[in-house]
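Presented below is the structure to which this report refers.
Every protein chain but one is kept in place in this view of the complex.
Think of it as A and B in the order they're written, each chain with its own count starting at 1.
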Amino acid sequence: MHGNSTYQPQSKIGQWFEKRLPIGGLIHSSFVAYPTPRNLNYWWTFGGILSFMLGVQIITGIVLAMHYTPHVDLAFKSVESIMRDVNYGWLLRYLHSNGASMFFIAVYIHIYRGMYYGSYKEPREVLWILGVIIYLLMMATGFLGYTLPWGQMSFWGATVITNFFSAIPGVGETVVTWLWGGYAVGNPTLNRFYSLHYLLPFVIAGVVVLHVWALHVSGQNNPAGIEPKSERDTVPFTPYATVKDSFMMVAFCILFAWFVFYMPNYLGHADNYIVANPAVTPAHIVPEWYYLPFYAILRAVPDKLLGVLAMFGSIAILAFLPWLDTSKVKSARYRPLYKQFFWLFFAVCIGLGWLGAKPAEGIYVVLSRILTIYYFAHFIVVLPLLGIFEKTKPLPNSISESVLGSKA
Amino acid sequence: MTTVSSAEHTRRDFLYIATGAVAAVGGAAVLVPLIAQMNPDASTIAAGAPIEVDLAPIAEGQIIKVFWRSKPIFISHRSKKEIDAAKNVQLSTLPDPEPDSARVKAGHEQWLVVIGICTHLGCIPLAKQGEYDGWFCPCHGSAYDTAGRIRKGPAPTNLLLPPYKFLSDTKVQIG
Partner (left out) sequence: MTTQRILIALTLAASLSASGAAHAAEGAPVPPAQKWSFAGPFGKYDQGQLQRGFKIYKEVCASCHAMSLVSFRNLAEPGGPGFSAAQAAAVASEYKIKDLDDKGEVIERPGRPADAFPAPFANDRAAAAANGGVTPPDLSTMAKARTYERGFPWFVIDIFTQYQEQGPDYITALLLGYKNPPKDFVLPPGGNYNEYFPGHVIAMPPPLSDGQVTYDDGAPETVAQYAKDVTAFMMWAAEPHLVQRKRIGFQVMIFLIVLSGLLYFTKKKVWSAVH
């Protein structure tokens, strides 16, 4: 992917093969010789963690699919038989269900890191947009997967989410009926959701390849937010980044294992241990925690169509971030005002998440509206204006200078 | 790069090897559940518990088929003629030499209990057919005799015997 390698295999067979398919050189240039800025901090290890989590989800998912039955009469039972009878089935299922949450924890850290250090700015706009697409695909995959155990939350979550599309003027009902394959969420819905839930992770993997490709073309951003100028500014990916990423991956697994082995249902919802009942809606329909901020935005808007648009818009707006942020300086380190607004935005997202879990009544609705307005204002008002009015700090001359100080 | 003293070399090498070894152990441990999950689950194993079969309704000369662990089991109530045919065989002429006495339980020679799966490639042979009047497999032409021994065709061994015992003269437990 990048011409940083003059890779030559040692063996004769290797050389013969390399001449015909230079895959060794590709791997070598992408994951061995690839120059990474020497000043990357630990927030930069989450890309590796995300690849690892995608692998975990695909492997455990393929295994679970060997035991799962996508039929309304059998889905709940088959999941329970995985939990009870399949060898280590409880482990594989808890890995997969908690793995989804870990995946989102990692992706949120990854996204906030990109926002803090301005990683979406020129020349990394395409890289960033590919990331937004991956994030959207992850949300879709997570939603589809949550339907499969066919518990109460599965069923009613699917009903509520698919009903978003009924907001489309004119053809809404038709579209929803088409999505369901019936007049309500039912067996055809479960079947197609299963099929798509199996498909999308591979689509994600494909976009991840593009994401990494784009990354290797433009090179990584770094905490200083300035591009590497000389060889002194970078270190080879292997062993420096590999060992650092590995350390964080294993450390991240400690968090993962804490939930899987000690609190496997903490991040889930008790209602999903009740088999789906189309006749009774649970008192509180709450999506998984990772959708809560968007759910709060949906409910903050009193109009159905506008609510759905606001919700999708809150994600879509991320794709325009490279152009909404008008500042020439990337890293928040040298943007004193932006740094404060970043943390305010972060707090607003946490606040929206908290509100998303609360019933839509009283003060919660008012707060949701205020925070929703701020959420959009951050992108549409704050970021464009900051770039014009903010007085930024002087940038270091090079990465090595920022690391080693004036000594270098 | 500055030169590294040999003492530092050993310490560094040890650290690298230890880290690699521990990581390898972890990688191997992860394979355990991934492989074990494909083995029969607890409900399948429980459903494979021994079964009891009442022999009283099986008339002489009749063969019934029961299922144990999802496998067909033939229970043949052999006639005198069939028993004699099974006994009067030159063992050396058999592809898989086994005397009839090894195929049945002593004192219950009239009962032959075999797993009804052709030892060639797993088809179910047809009863009372073929040259030897035992079983004949329609898939690839293996012929078995009245003791379920392979006599002709591509099957390498005699029909397998399931574990079983007689609880009484008319009751057998398979499994």
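Keep this in mind: a residue touches a chain if its C-beta (ideal position, glycine included) is under 8 Å from a C-beta of that chain, and two chains touch if they have at least 3 such contacts.
All of these numbers come straight from a predicted model, not from anything done at the bench.
Among the displayed chains, contact with the absent chain in the complete complex occurs for A, B.
The chain not shown here is touched by just one of A:V235, A:V301 or A:I370, and that residue is A:V235. Touching the missing chain, out of A:W90, A:Y108 or A:W213, is residue A:W90. Only one residue in the set A:M115, A:V260 or A:A332 touches the chain that does not appear here, and it is A:V260.
Residues of chain B in contact with the chain left out of this view: 1, 12, 15-16, 18-19, 22-23, 25-26, 29, 42-43, 46-47, 49. Contact between chain A and the absent chain runs through residues 38, 77, 80-81, 83-84, 90-91, 94, 152, 235, 239-240, 243-244, 246-247, 250-251, 253-254, 257-258, 260-266, 269-271, 273-275, 277, 280, 282-284, 354, 403.
Simple rule for what comes next: only the chains that are shown with their structure count from here on.
For chain A in complex with chain B, the residues that touch the partner chain are 59, 63, 66-67, 81, 84-89, 91-92, 246. Those residues of chain B that touch chain A in the complex are listed here as 23, 32-34, 36-39, 41-44.
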